[in-house]
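Missing here is one protein chain; the remaining ones are kept as they sit in the complex.
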């Protein structure tokens, strides 16, 4: 943290700030400038509370300088993390496509969709068993019955399965069935759940919170790594802004920023960002073009009858076309490396 | 929901939309207009997925009309809910002030602060025992030891105590000690926790999520009421916007909107909105002036040594002054009723 | 600006950054820390472009430290600016209420409303002659005819008048008639207009842009002061956020921040923030309670027939009640000073 003093701060003000810094066990380093003095704070463990200093006389501003995450940062581990799920590698070196219905509705539904998406080239199957719903009156998912159906999909198709966990109570159950466990956007800062995920034996797919900065998102991942589980896949899915022509605003610059800042793989979910089918395909292309390691897309063979989010699900033939296009775009990006 | 058709939509398009509406079990009601046709959707239980219709040929827009919450709405229960905690009534007819330290650090700290805030006129004592922290390396609260200290504060001062619950696992424990149980901003859509809160025997203080619309917030409260607990206090605490001169942007228009829309009491937490001490007092005055039923304010007698959020905590003498001013403002608002 | 180096940056990286800083004519000051080096940039005139350094090898971040405005800052001029318009003083020491119709429609309408608001205690009359409208098909104001009506209102009531200027072409005309000239939210960064306002002989009321930070807003005021006109009144009127229950989100923490940062007076316009009548009165109370120097409120005696923004205009009797309440609240704040 850097404490910026007022132009008119006097030596007593500066001395008082230094004393306040040292009172918290940090080191203070004054930096005299042309117009004013600034004071660096060194040797802090964890984040420093700016407001502690803002109220002192003569202080103009308090500016955070370093970030508090460690294990997730590229400074800590320069090489890309690649996560192996069955035969699939998620991360640098390939494009991973995860697809399936928002909610598992029946074995027949799941197997039908799984067949379609596998033929089109999806490597992992997504299906929701426990569903976080804004309204208590909406369909809440099949629960354990949904997990069993996922197991049968894996058995019959060979595809690893991804599903969401909503709480501590059902974590162990989900862990038994899933190959990758999703923590959803509304739980990104459910710290009890993150700690439990840190003890999980399966990779975690951590969606970005709807209003989370990248720092907060990486700090949420830090909880999982700090707990002992270093297999975390980040997933950008749109943030909440004033814009209302899509359900959320897909923040694609997050992809290059995360790739620079962290070694963890990052994929994109255009379905929840868009909230409507006709935007999903263009946003999928853009997500791969910007450099994501993969996509997570909702597909349904009969969306008009879907019990959840049918309107944003692709039809199987749309998904098939999307896969072809994004793979072509990915191919261009791979060849691009020769340019450098 | 209202489906708005394109000016050039033909009768087949319109018929197909009507069929799609009826396929989901709803009733369709076409409304011919001057330039175009609109189609109302009636008899839906729960929210309708706009995207289901947006992709049909000839559809221009799909506009939600009614809201999905019921039990929390003033249409369902016109008279104000007043929640009794010990001798304190929260809701219409009084101004409730909740105050205390962000985190309980020791019995001495808690009792010192409790003494101060009680003398200044706080009716409930706030203290954090389980702390949701962005970083895994920050102080996470004293846990059960903190709850025991809260019980001693209640015993010695007579003030009911408010504290936060972070998960299902510790809910029962928190419920034993607390008089009011807080669900924090990051857990506003932790639906498992909301369902558990619906079975709680204590009132719930439900903070607004950092990026939650009022509809989503009321739907979160609906989960609790639907589970059987009708004692919910709403708490506005700022939303995330592009603005960075305060930690969050306090959305004070939420107070009149919630009071019109719902029968539940609504209070304001200016400390977390501001994130810095010098904004807390002016925002407290504004919160009472806008019509809140109460305030929730962080106070610490030695904020420079606080283990959490010291920089936004008021000094006891600032809190004392704040209480006098907001009570004067509240008095003006009470007399105002004679004007009507 | 502070350049933060990567932990693994080597001496060559650091030397290259210093060279790049000096190449732009600035002074570089390296600050070795525990884990990494930071480099301060000194002696820059005007803002420094962070991106110039972000792309250099070994650079982790570039953080702005000081702000670029000067004339508007309290560091430059510590005492409050008070602006005199006729007999009215705007700024520290009084509460100024500006009121009138969104648009001047006729002399009869303007005089009727002016009579009402004067009796209730408004000191300045507002009326729109040139109207910025989102749609080219909406009523665009009476133009010069509206200005003439304003002059007659001033003549008959003695109240100074405030009106908006939309462009350079009509600036001189507006300047002839108005006592205070408004630059609206959509023109806050119309730099040609700001430069013209710097040469004006009348005070400028500068509304905050819908998505402007306080720094950008003060920089817009800096254009006017730098041009030679030091009579600027700032007006907070709500910012654009994801929130849609009010037209904009009133950012009341801007009031204490601006009062700390600048010597210029700041008032609040709750009518445009709310966009609907039932929120205007509570937000007016909150604006005064938070410490604003004044209010700007739309009033219409027959809002159902208003040609612009009728739905957010107060009825005269509502305005009269509002004035009484905000004056009572202001009185409490004045007495508050004795507390210190």
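The first chain written gets the first letter, and so on, giving A, B and C; residue counts start at 1 in each chain.
In the analysis below, a residue touches a chain if its C-beta (ideal position, glycine included) is under 8 Å from a C-beta of that chain, and two chains touch if they have at least 3 such contacts.
Quantities reported herein were computed from a predicted structural model and do not represent experimental measurements.
Contact with the omitted chain, checked across A:15, A:151 or A:243, is made by A:243. Considering the full assembly, C:223 is the residue among C:125, C:177 or C:223 that touches the omitted chain. Contact between chain B and the absent chain runs through residues 2, 4, 6-8, 27, 29, 31, 33-36, 38, 40, 42-43, 60-61, 63, 65-66, 75, 78, 240-242, 244.
Where chain C meets the chain that is not shown, the touching residues are 20, 23-24, 45-47, 49-55, 68-69, 132-138, 166-169, 186-187, 189-193, 195, 210-211, 216, 219, 222-223, 226-227, 240, 275-278, 303-305, 309-312.
Remark: the residues of chain A touching the chain excluded from display are 211, 213-214, 239, 241-246, 249-257, 260, 273-274, 278-279, 282-283, 285-291, 321, 324-325, 328-329, 332-333, 336, 339.
Rule of thumb we're sticking to: only the chains that are shown with their structure count from here on.
Common neighbours of chain A and chain C, listed by label, are B.
Counting partner chains per residue, chain B shows two or more touched chains at residues 211, 278.
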